[in-house]
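All protein chains but one are shown in place.
Let's look at chain A:
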Amino acid sequence: MGCSSSLPDRSTGRLGGLNVSESGGVADAKNLRVKLVLLGDSGVGKSCIVLRFVRGQFDPTSKVTIGASFLSQTIALQDSTTVKFEIWDTAGQERYAALAPLYYRGAAIAVIVYDITSPETFTKAQYWVKELQKHGSPDIVMALVANKADLHEKREVPTQDGIDYAEKNGMFFIETSAKTADNINQLFEEIGKRLPRPSST
């Protein structure tokens, strides 16, 4: 393991972009600070997931994200490490697709979201996975999130499809509902556990 500043964000400085800070993504072994990016089609609930996680709120009136919003939240894990997530909630609109590298460059974690009621958003999620495999940090932690789990009567993407796709691509999979808060905290805790830990010096 290298020195703390080289992990988990190897590309800091080299690629530039919206990286967490000059010193990289990690504060110290017990207090992690990571850049997380949310990607996915518009309307899948990326902002709702973030607002549920950060503020415990859910606003059913949809507000289209412009560019990207920045929020942060710190959680404590069971092993007494804290993780500060610096979250880039990106806009799902097509016109911002070309600008996505600006936000995912140097990210330690990518959360790719789709809507279980819309197969198109699942296809779009797969597009993002491929894009990150090509252009993201090589050691990026990726999570596949099937949101709107509360709308199970309208489900069109079977859970198994999500599980299979995630497994094939070495991703972590979870079904969430920002509306009912189901699995939202679990999503971030699980991500925290999977983060590569810097060796303490």
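The working rule: a contact is a pair of C-beta atoms (placed from the backbone, for glycine too) under 8 Å apart; a residue touches a chain by one contact, two chains touch by 3 or more; residues count from 1.
The rule we apply is simple: contacts and distances are computed from a predicted model.
According to its UniProt record, the chain left out of view corresponds to "Vacuolar fusion protein MON1 homolog" among "Exosome complex exonuclease rrp4", "Vacuolar fusion protein MON1 homolog", "Leucine carboxyl methyltransferase 1" or "Large ribosomal subunit protein mL38".
Annotation: of A:Lys30, A:Lys63, A:His152 or A:Arg194, A:Lys63 touches the absent chain (contact as defined above). Contact between chain A and the unshown chain involves residues 16-21, 42, 47, 51, 63-71, 89, 91, 93-96, 99, 102.
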